[in-house]
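This is the structure, below, for whatever I ask next.
A single protein chain has been removed from this complex, and every other one stays in its place.
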Amino acid sequence: MGITLPLLILAIPLFMFLLLGIAGVKMSHKLAGWLGCLGMGTTLVLAYTVALTYYFCPEFTAETGERIQTIVFNQTWLAFTQNLVISLGFLLDPISALMLIVITTISFLVHLYSLGYMEGEKGFQRYYAFLSLFSFSMLGLVVATNIFQMYIFWELVGASSYLLIGFYYTKHSAVAASKKAFIVTRFADLGFLIGILVLSYYSQTFDFLKLTTDSQWVLASTQGATFMGASVLTWALVLIFTGGMGKSAMMPLHIWLPDAMEGPTPVSALIHAATMVVAGVFLVARMFPVYLLEESATMIVAVVGAVTAFYAAMVACTQIDIKRVLAFSTISQIAFMMVSLGVASNGNGDVCHHGLGYMASMFHMFTHAMFKALLFLGAGALIHAVHSNDYTAMGGLSRYMPVTRWTFLIGCLAIAGIPPFSGFFSKDEILSAAYAWSPFMGVWMTIVAAMTAFYMFRLYFLIFRWDEPDYGHHTPHDPPLPMMIPLVFLAAVSCVAGFIPFGHFVTWNRMPYDIHLDPWIACSSVAVAICAICLAAYMYRTKNPLPEKMKNAMPVLWDWCHHRFYWDELYMFITHKIIFNGVCRPLAWFDRHIIDGTMDSFAAVTNKLSRVIAPLQSGQVQMYVFVYIIGALLLGGITVLCLI
Amino acid sequence: MDSVGSIILYTIVSLTIVIFSVLAVTTRKILRAATYLLFTLFATAVVYFMLDYQFLGAVQIAVYAGGILVLFVFAILLTSHPGHSSEPLTSKRRALGLIASVLMLGVTGYSLLARCNFFNAAPEAANPDMQQIGTAILSTGDNGYLLPFEAISVLLLACIIGGIVVARKR
Amino acid sequence: MFENILIYFVVIPLVMLGLLALCRDIKQIRAVAVVGSLGLIALSVVTLVQYLGMRAAGVEDPMLFVDSWTWFAPLNIHLAVGVDGISIAMLLLSSIIVFAGSFASWTIKEPKAFFLWLILLSVGVFGFFISIDMFTMFMFYEVALIPMYLLIGVWGSGNKNYSAMKLTLMLMGGSAFLMMGLIGIYYHSAPEGGQLTWNLLEIVKNASIPHGWQSFLFPMTFVGFGVLGAMFPFHTWSPDGHASAPTAVSMLHAGVLMKLGGYGCFRVAIYTMPQAAHELSWIFLILTGISVVYGAFCACVKTDLKYINAYSSVSHCGLVLFAILMLNETAMTGAIMQMLSHGLMTALFFALIGMIYGRTHTREITQMGGMMQIMPYLSVCYVIAGMASLGLPGLSGFVAEMTIFVGSFQAGMTDYLAGHGSLRLVFTIIACCSIVITAVYILRVVGKLLFGPVHDEHHRTLTDATWWERLSTVTLIICVAAIGCFPNFFNNLINFTFKPAIFSVLGMN
Amino acid sequence: MDYSQFLAMKQEIALLCVFLLVFLYDTFMPRESQKGLPVFTVVLMLLATAAGFCSHCLGTSCQSEVFGGMYFTSPVVAAIKTILNIGVVIVLIQSIKWAGGELMIMRRGEFYELLLVTLFGMYLMVSARHFLVFVIGLECASLPLAAMVAFDKNRYESHEAAIKYILTAVFSSAVFMMGLSFVYGLTGSLYFDKIYAAVFGAESTLLVMAVAFVIAGIGFKLSLVPFHLWTADVYQGAPTSVTSYLSVISKGATAFAFLVVMAQVFGSVYSQVWEWMMYALIILTITVGNLFAIRQRNMKRFLAFSSISQAGYIMLGVIAYNALGLAAMMFYILVYIFSNLGAFGVIGAIENATGKVSMDDYRGLSKTNPKLSFVMMLAMFSLAGIPPFAGFFSKFFIFTGALQGASVAIYVLVLIALINTIISLYYYLLVVKAMYISEDECPVKNFKSACSERIGMWIAVAGILFLGLVSPVYDTLIELAANSEIATYFLR
Partner (left out) sequence: MELKAIYFLIPSLIMFCCGLFGFITRRNMIAMLISLELMLNAVDMNFVIFNRFLFPGQLEGMFFTLFAIAIAAAETALAIAIIINVFRASHNIDVRTLNEMKF
């Protein structure tokens, strides 16, 4: 494959960013919007060309059937040492090709959708510029040939996410949310960075191919190296995973994602549902062969994923803001993917169940991107219609917004895992992998799947059924065409995506693999999902006091769930009370009063001394003489004493 | 072995020096101080004579007693009323003076006493005659004092000019 | 003498001084300033090109354009010049900042005197960077210090008398130690009976400073330069000084002058006394490591824009010294990159702060807000500067910091595994933490100052940047981005120096 | 009796000729042409300086010892005399305006005569190799100064300063001569070389006391702490021209003479007796001078304390005890002459024009009198040792000279001295601050200073700017110093 197309895939969004960023102010909204769409459209076409060529062109398949990892180009960017070199390149392999498709698709749809959604907003051009920047960064991230390139784009997506969350910069909450998102992920990135440093010290390379193909050999020097009881490799991998946790909003570092919903809804769809937040999953997948080496690291991935999935699902059941529900659902679903990756390892340096987990994770990443984007865009349409994020302002909307309603329903069914929608297939694979790893994990994840179905349909019913609030003279209606097209398209994809023979494209060892449904697991999961949907329907189909009763029955649980288990408050306490008031302020005080005070006190002491010895110069000539003679005598006398 | 006479003379002279020095700086009446100074200077001259430096003794009497002291007396009469006594010393100032002079006496006295060759008696030596002195003062060679002699003339001239310019009314 | 290109780095500013003295009105002054600083930029570019050409032709000398003219023969003092990649990078940086600074002080009051002092300052800076003779180096170093007093005292704001005095005195305190160190080096610059010299290259070649003396002279010189490099606990001149200084002076001071400290530590202290550097670096590692996080933490709670930036400078410049002390090729390269990067972005920051202050007449972030709506251009620039500062890839800060971290970590791990203690490693990790703290205070400022609703309705009437302000900021932004996007060019430029020079000294590689 | 020996004293004779001519002019010229006296003196003095300088250049000022070794001259001695001459010329130029004033009409001639005699005394001091000549030189250099200090008849301070000066000076010379008497008692001679030979191995309590008294006596003129207390009062009270003369010429000559005495008389007991005394004195001098200077508001008093601390730095050249130190000291003196005279030139000009001498009156001076404040600033920077002004070089060289010793003690001493430069920079900057930064409602009005004052200031500025940058001056000095007879004492 020539380097032109891949290069263009990266170059066009970057160019669009610069163009819209610098010249955008002078453009009309329409022009900027269409330019953005055009750019992204071109990228979409190019990306599809590249990805499909990769999947279907035999030159990328070895005789064994293994898909070949190809570095299309790799340009040295910064050479730290002979071995440690940051290159900017383009690595084409199954998962990057997959991500190319996902990113460009969703990004293009969001571009299109935003034409309607963002119409008339101040800073429309800026919005498109940032979207392009994000697309560029995300594409750069997934095609990274080395871990440092990934880190670079990792930071860039963080920054574009910051800019987009804070798009409504006049709103305090948006500014705060963007700041929070950036800092929390920054903190995680610190771990990522140190992880990279540790790993690269031992491996003496950043290169993914070197790291993943001969992991054993490259990392041989870590053998036996331990730090505080754990092996160095574990430390490195866990630290790198910390970076992934930050971006993918895993449990202790998830707090930024719900707040990130302050950004425009299409942005949430693109960044905080479909693409950026799965970067953590992508990172672990990318490093998967290395993770295989270390049992405890995959264990941690799995456990963190499982806990997060459950936690997020619980919280999602109690949220009022529909975007928050979706956000927690995203967290939960990404956790599914993490779990899936974690359970792909059998703990002995080999994969478990033919590496089903890995495939399932990628599959779920793909399907989730589609249906979650659909849900977010649907939510966007709703918000666009009623100008509120809370479901309390909605209800009975199925009458007014039929298209939205049906597409939303498809999304809900997909996420709930109802066949034949796409979510069913991918989730089922994950559950299979989890059962294969440990039955407990399987059951746990099934419960989470049931909760997923419940909260999604709770949301659905609350929006489209329940009781109709007073919309006044401003009746809601379906969105305009640019917003409609993406909804319908994504709904269609969600219906059919499950039938893609995903195992033929993406597996851990890049060998084709046939998916087979385990009927027991499939049936059980569908059964619990349907039960959960029924429960949701029972509780929320029409306005009734049942939810209120439930809430009052378990006030503590509800409270904790509603307040997201007080994680935000905890963080607030740590950052404001401990770091700010406990460290920064005392340090600043210390600096001003102790350090600076010392410096000033030199001056003060000098001044004081000068005042103290002033009487020496009394103006009395007899005193002068007295000092003189005493001085001379002392001078001589002390010398005499010293000599003796 | 010195004669008894010279020992007696030494005793008188040294007592005079000590007593009148002390009196000169402690008396309240300024004119008396000048008089005591005169006695001290005379006693010094006597010491010079004792040590066979007659010329020096003569110079001492002529210049000091005859010149400087007269100057003092004139100055005293010019600046203060006769019989006027200065105010008593403050004890603080007196303490300072005592400290300084006792310290000086102690340290230097110790140094002098510690030096054993100061306990030599005076060796016999020829009395320098006037011709010797005169030659030395105008000689340019080793131990000749022509240069200081000329230089001090400049100094004296300068002091005259300085004295005039300072004392002149305008 | 005048066939050496380097000498023009001093000649041009001197000619500018002469012309400025003749200027009658503001237009002429501006013309002189702009043309002169453009000339300096051109000169540094020409030097760069020639340097690269000679390197490409395979010239392996540690320094190029080396020339030496006797000055005080009895003491063997020469006016010796010479550059390597590091100096050239610094020269480029300085000329760019002088250029941007001239535009940033376009409408200063009493322009003639101001520019006279400013250019005198730059004489010192350029002279320092081209010198390889310790005496001339020191002389130019001090030449650069004193104009600061008047520039801050006369054109400054706030508590300017105090700040100017404090800055000057503390820096002179540093140079007191420095002078002692330099003279000490001189007296041991040659083996017994050899010709003593001030020339750094010869000193390094002789390598004759006895070990005991090194451990005395190294701290002297390092502290001496370290004061200017804002090393904890000698950094306190920096916040006050920067806060009171006029815009262009802050730019030049934080942008270039503080680099003199780092450059000097590297070029004199470590270059000539490698053994002591090995043995004593731990003390200064601790101090600089503290600087890095300490400055960042302090910046988190300050509300005056200039204070925030000054503390941020403490943190970033601490990183420079920190990296130098790692005695590792990569880290040192990173240190130089960081000097460049910090120089440019902090100059940009100060320029912007000056421009904002010039409009709002306050620097308290609590009294401002929503500037993005009022002066979008300046605000965007501020965001870019902030992003550079917190290490966004594509801008200069990232490259520099990453090079430092990678290098330091390598050094730290090597130390640790060799059983030399984990100090380097621990402090590397502590220093890495600064990227988070930096993000905190940068975003805090950006959030309070630029975003959010307009705090003071009076601010609504304020105007956005004028053309000269735009020119000043755009120049800096382009440079910041250039380093961020094409780091390897600078990396190679700097790196080439190490191999022949420093690392033969340090006995590495 | 070989009176041709007087011919060896070329510079002294030239000076005395000037003195005589001035005397004759003053005495016999008609009243109306008396106004020409200042210029006449300046011209004569310039001629004398040029003659001395040329004789050096022509190489005729070779080393010679006359009067049985009482008087000694050599290129380096001639050089210091030339340096003093240069300073005197500047002082004379700067004082033309003041001396031409109405108040001085009756005393104009005397002023010049006294000044020349004191200069003669200093010549004797630096050339003396016998203590009697030295004492006469010392007295010659200090007694007429008392009269000069009292020149401002209408200012009470002037009288007060004069009386303080004469009383302490005589006291000091009494102590000094007491020390000399001990030296004589120990060694039996007053010739430097004989004492040098005799004093070695004769260390005793008495010798220590003698050295202490000698140091005190000379230190008095150098105003080393604790023998300095007269300085500030006298500088403040004396007419500005006299103060400037006192602060640079007198100090420079004495410093050189001091080095000669310490090296050629007590050099053999350097480390045993006086090295530590000097350490103590230098530290005290620099520190106390600085501490007092911080709080001064009167410019002349301020410069008095500054000159005290400068004397401490000059003494570093003595303690260095090597040729580098000697050269650095001479260079320091030269630079110090120019810097301090620059400052005094401005002070004098302002005092003559407005009568103001307080630092507070200098506020906003840069607005009204930019050139004056510029000169003042250069002088301050030079005194503080800021490059590229000459003071930086002189300070650097004197430290370099001192550190050649390489003992721990000398490093500590230099470190203390260096730290003191910070304090000194502080107060020098206070002046700059007053002129450039502080605002005042009624600053000194713009005025045009007299031509002579301007010439004086320009010369000072030229010296401040070029003495350091132009290396031959220092190179010559170091060559002279290295080949001088004093240098041979350092090596013993």
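Every chain is named by a letter (A, B, C and D) in the order it is written, and numbering of its residues begins at 1.
As a working rule, a contact is a pair of C-beta atoms (placed from the backbone, for glycine too) under 8 Å apart; a residue touches a chain by one contact, two chains touch by 3 or more.
What you are looking at is a predicted structure, and each value in this text was computed from that prediction instead of being measured.
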| item | value |
| --- | --- |
| Neighbouring displayed chains - absent chain, whole complex | A, B, D |
| Residue touching the undisplayed chain, where the options are D:174, D:197, D:406 or D:462 | D:174 |
| Selected residue (touches chain absent from view) among D:116, D:161 or D:314 | D:161 |
| Contacting the left-out chain in the complete assembly, out of D:219, D:237, D:348 or D:443 | D:237 |
| Sites on chain D contacted by the missing partner chain, in the whole complex | 131-132, 135-136, 139, 143, 146-147, 150, 156-157, 159-164, 166-167, 170-171, 173-175, 177-178, 180-182, 184-185, 188-190, 232-233, 236-237, 295, 301 |
| Absent-chain interface as seen on chain A, which is shown | 614-615, 617-622, 625-626, 629 |
| For chain B, the residues touching the chain missing from this view | 1-2, 6-7, 10, 13-14, 17-18, 21-22, 24-26, 30, 33-34, 37, 40-41, 44, 47-48, 51-53, 56, 59-60, 63-64, 67-68, 71-72, 75-76, 78-80, 86-87, 89, 93-94, 96-98, 100-102, 104-105, 108-109, 112-113, 117-125, 128, 132-133, 136-137, 143, 145, 148, 152, 155-156, 159-160, 162-164, 166-167, 169 |
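Keep in mind that, in the parts below, only the chains that are shown with their structure count from here on.
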| item | value |
| --- | --- |
| Pair exhibiting more inter-chain C-beta contacts, A-D or A-C | A-C |
| Where chain A and chain C are represented by their mean Cα positions, the distance between them in whole Å | 37 |
| Multi-partner residues of chain B (at least 2 other chains) | 107, 111 |
| Residues within chain C bordering two or more other chains | 169 |
| Residues on chain D engaged by chain A in the complex (per definition of touch) | 163-164, 167-168, 171-172, 175, 203, 205, 208-209, 211-213, 215-216, 220, 225-227, 229-230, 232-233, 272-274, 276-277, 280-281, 288, 291-292, 294-295, 423, 426 |
| Chain C contact footprint on chain A (complex, rising order) | 76-81, 84, 86, 148, 152-153, 155-156, 159, 162, 166, 169-172, 174-176, 178-179, 182-183, 186-187, 189-190, 193-194, 197-198, 200-201, 579-580, 583-585, 587-588, 591, 595-596, 598-600, 603 |
| Parts of chain A lying in touch with chain B, wherever the complex brings them together | 622-623, 626, 629-630, 633, 636-637, 640 |
